[in-house]
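Inspection log for the structure reproduced underneath, given as structure tokens.
A single protein chain has been omitted from the complex, and every remaining protein chain is retained in its original position.
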Amino acid sequence: MKVAIVGANGYSGVELIRLLSQHPHVEIEKLVSHSSSDTAINIIYPHLTGICELELEKAEAKQIAECAELVFFATPAGVSQGLVPELLDKGITCIDLSGDFRLKHPKTYEQWYKRPFTVEKAYLEKGVYGLSEINRETIKTAQLIANPGCYATATLLGLLPAVQMGLIDLQTIVIDGKSGVSGAGRSAKQENIYSEINGGVKAYKIGVHQHIPEIEQEIASLAGVETQVTFTTHLIPMTRGMMCTIYARLREAQPTLKIIEDYKEYYQSEHFVRVRDEGIYPVTKEVSGSNYCDIGIFVDERVQRLTIISVIDNLVKGAAGQAIQNMNIIYGWDETVGLDQVPIYP
Amino acid sequence: MKVAIVGANGYSGVELIRLLSQHPHVEIEKLVSHSSSDTAINIIYPHLTGICELELEKAEAKQIAECAELVFFATPAGVSQGLVPELLDKGITCIDLSGDFRLKHPKTYEQWYKRPFTVEKAYLEKGVYGLSEINRETIKTAQLIANPGCYATATLLGLLPAVQMGLIDLQTIVIDGKSGVSGAGRSAKQENIYSEINGGVKAYKIGVHQHIPEIEQEIASLAGVETQVTFTTHLIPMTRGMMCTIYARLREAQPTLKIIEDYKEYYQSEHFVRVRDEGIYPVTKEVSGSNYCDIGIFVDERVQRLTIISVIDNLVKGAAGQAIQNMNIIYGWDETVGLDQVPIYP
Amino acid sequence: MKVAIVGANGYSGVELIRLLSQHPHVEIEKLVSHSSSDTAINIIYPHLTGICELELEKAEAKQIAECAELVFFATPAGVSQGLVPELLDKGITCIDLSGDFRLKHPKTYEQWYKRPFTVEKAYLEKGVYGLSEINRETIKTAQLIANPGCYATATLLGLLPAVQMGLIDLQTIVIDGKSGVSGAGRSAKQENIYSEINGGVKAYKIGVHQHIPEIEQEIASLAGVETQVTFTTHLIPMTRGMMCTIYARLREAQPTLKIIEDYKEYYQSEHFVRVRDEGIYPVTKEVSGSNYCDIGIFVDERVQRLTIISVIDNLVKGAAGQAIQNMNIIYGWDETVGLDQVPIYP
Partner (left out) sequence: MKVAIVGANGYSGVELIRLLSQHPHVEIEKLVSHSSSDTAINIIYPHLTGICELELEKAEAKQIAECAELVFFATPAGVSQGLVPELLDKGITCIDLSGDFRLKHPKTYEQWYKRPFTVEKAYLEKGVYGLSEINRETIKTAQLIANPGCYATATLLGLLPAVQMGLIDLQTIVIDGKSGVSGAGRSAKQENIYSEINGGVKAYKIGVHQHIPEIEQEIASLAGVETQVTFTTHLIPMTRGMMCTIYARLREAQPTLKIIEDYKEYYQSEHFVRVRDEGIYPVTKEVSGSNYCDIGIFVDERVQRLTIISVIDNLVKGAAGQAIQNMNIIYGWDETVGLDQVPIYP
């Protein structure tokens, strides 16, 4: 199957190239970029020499549709809006790694993304929130996937079982997110140069991170009640990896072991979610380069508060890997095809 | 004034040497170590060549008392217990960086430190919890300082103003701690080798960290009610630095700016506490190598939850620096003497 | 085909597990470890959960031979000596990632490794130095592969074309090696804990590194004259990756471009060696997680000195990857089978 990648020269785009190069059913046909066109991708990223040497091109929806059956968008907010409707009309499947089609209400989008949403509602309604493990059934028939944000993926996979089983008081959810710097992309910003980042932790976008509304939307969708969470993001001096430490008050006292068993049962047929045994907590390195989401559970019985540790590789399960997992679901392939990378350790 | 350092070859010991070497009123007279005796400190730490070349010695309380007026303990839990009583009897001032004398109740100590507390109560009662900014008056006349833990220092300086002003619901406190690896000391543990730590975040000692009881003790002491907090610690791939992100529900709605003003007033005469303006959050690098504690404040008005970001250098304000600050207070010297190091940036 | 890994719980062993898990023709049948036996590998390395959960076992040559057709040794110096002869006698193929069978003269081994070599010469002579690109023909029929050291691999792939083409004065070779810390293994040594390594570069084993004799042996073997090199190794604060910067005087003036062309021709049919264009130098990250060796060339025309930059992932092309490449050669499989991992970037 022939695919195109729009925004191919960012880190998520390059991660798509890495994973799709090893996917047996897919051929990358076109790399689209408006900032670096007319350059071969391996000039920009020499590690791709001999692996993918396609030229980056400027391209309109029409040209993309002519060569590809499926299009991945690894673009900044606001870009996919302008291309997806025409591609859908032409029968192309779209998997959008940006936030453009994640939120059901355009106003919520405009409020959190600080930019207009200009697409007709019919297109927005075609979008399925691509949290593979949770929405598998609707993903199967989707033509447009709104691939979840990295923080949202780690948070929701960690939190949703507790929500669905009614274990926690929804008013008490606090999420402390910790991300590697690759999540900030490859653009040249002073705040992201090595000397500013290395050797320090910093909190950023406190209270205004654009992944908050999609987390709240999905919790509400599952719980049936509107919920607001406290969500704080921190930049960690590492390139890849993400941990969400999630806190919530238990509605009823329960031992750690019981909740671990519940989680293991919840995820028993999921290849990419691994729940740790009691007393063991996942480390971000343990999923590096892979599509796994690893989860650890602890109940602080002194205060009846549940602590959930959820880790992913932000560029894989938090972006390119989950996008490919969703593609596999749509096309009826085994969900793990092309995603069997063993975590790189150490 | 002549001082001795017991446990001089660990990271806190070496940090005491760094800072005391630049202190105008102090002379380091003796370095005590039981693991590395009969070696010059600059053989173990070549960076001290030409700065401090004393030999490490095994020494009993009697020998220490003969040469020093004040003794710093930079020792693992359990060591200072065995030496402090005799030193106090001999009129020596003791500043203990370990946890041995921090907790008022021996049973609490034994429960969290998993080791016996064998000292008579009269000695324990001489100990003053050395959080300089909060307990300055009692520190002035103390003969024994229980220097706070690093996490406790960052947490309490961030949290106590809100507690004292009655801003928050004490039952809702969640503390997400993030520490550099130097806090784990210099001993050769597989889990702390570079390849295991670099490129990853991990949660550790969840629910069992020994700084929890001192945090709760000091909150209770100020608030007048027993309080239990949820406290989770994370290891960050950086050498120095510590951040505590503290969450608590506000008792009454208040804007961020109001609470920042309250904090600035609370700390207005404190040299070592800097409260950031609205929208600016401290980064651990901004205090690196210095005795500062920097604090940022945010109110998530959607959920009326207060987020406090508190950062220190774990080896300075979290250990050796605050110990020296306490020494300065005891001896009536300006509190900043020997502690005017500008943060190293970048 | 069934294989066993001896020394499976070190970093090279775990890297073999990572790569062999993705190899279509191989099944890992037994993991041998004397230090951690009776524990499942995924208890020690949770990232392997669901991927490889074999138990580590103590095992003698006989037991290993019963279950495996090929044995990888990822053991410290001195171990494979004791097992290889018996395995060879039983018809098992051995690929030894340690240094035990690399040096043709037992005395050279004993001098550089500071330990006795106790094997009969007939076994030593069976060993083929497994630098795949150079010794492919002899590897094809080998029963025992002495897999090259990581520094030797990076150095020789960078240097041998110039040696073979007679471009350089062999008496002027200086090699400045730079390695990530994973090369030091996983054992708990104080000098390798994070806080000692992070933020610094250090030179180590100057003039005594055990990879020196194999480098000199292979140069001599190709050049036909005894050669001695200056070789200095540095530890870099990164987990994976290795760069050798190689300097040598040109015998005759030549422009950079000419030598690049010569190198490209030399390696034109080699999948795993990529020679950069003029003015571009490889970065260790560009081969991370992959079996590539990337090479950059520069001639300083002012002094007629050639500078060669050669980078590998020390755990892949420098250890487990090249071992598998050699297995592929022996078994007549395509050399890239199981080794098509795209470098992880960033």
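Each chain carries a letter (A, B and C) given by its place in the written order, and its residues are counted from 1.
What we mean here is this: contacts are C-beta pairs under 8 Å (C-beta built on N, C-alpha and C of every residue); 3 or more make two chains touch, one makes a residue touch a chain.
Quick caveat: nothing in here was measured; it's all calculated off a predicted structure.
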item: Per the touch definition above, residue among C:22, C:42, C:81 or C:195 touching the missing chain; value: C:195
item: Option touching the unshown chain, where A:94, A:197, A:229 or A:283 are the choices; value: A:197
item: Option from C:67, C:203 or C:257 whose C-beta touches the chain left out; value: C:203
item: Positions on chain B where the hidden chain makes contact; value: 11, 14, 17-18, 21-22, 45-51, 182, 186, 199, 239-240, 271, 274, 276, 280, 282-283, 285-290, 294, 340-346
item: Residue ranges of chain C at the interface with the undisplayed chain; value: 171-172, 174, 176, 178, 195-196, 198-204, 206-207, 228-230, 232, 234, 236-241, 243, 245, 247, 281, 283-286, 288, 296, 298, 300, 302-303, 305, 307, 309, 311, 346
item: Touch list for chain A against the chain that is not drawn; value: 11, 180-182, 184, 186-190, 192-199, 237-239
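Methods note: only the chains that are shown with their structure count from here on.
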item: Most centrally placed chain, judged by C-alpha centres; value: A
item: Leading chain pair when contacts are tallied as C-beta pairs; value: A-B
item: Label of the chain whose CA centroid is most distant from the centroid of chain C; value: B
item: Inter-chain centre distance, chain A versus chain B - centres from mean C-alpha coordinates, in Å; value: 38
item: Distance from the mean Cα position of chain C to that of chain A, given in whole angstrom; value: 36
item: Length of the line joining the C-alpha centres of chain B and chain C, rounded to whole Å; value: 46
item: In chain C, residues with contacts to at least two other chains; value: 11, 182, 186, 199, 239
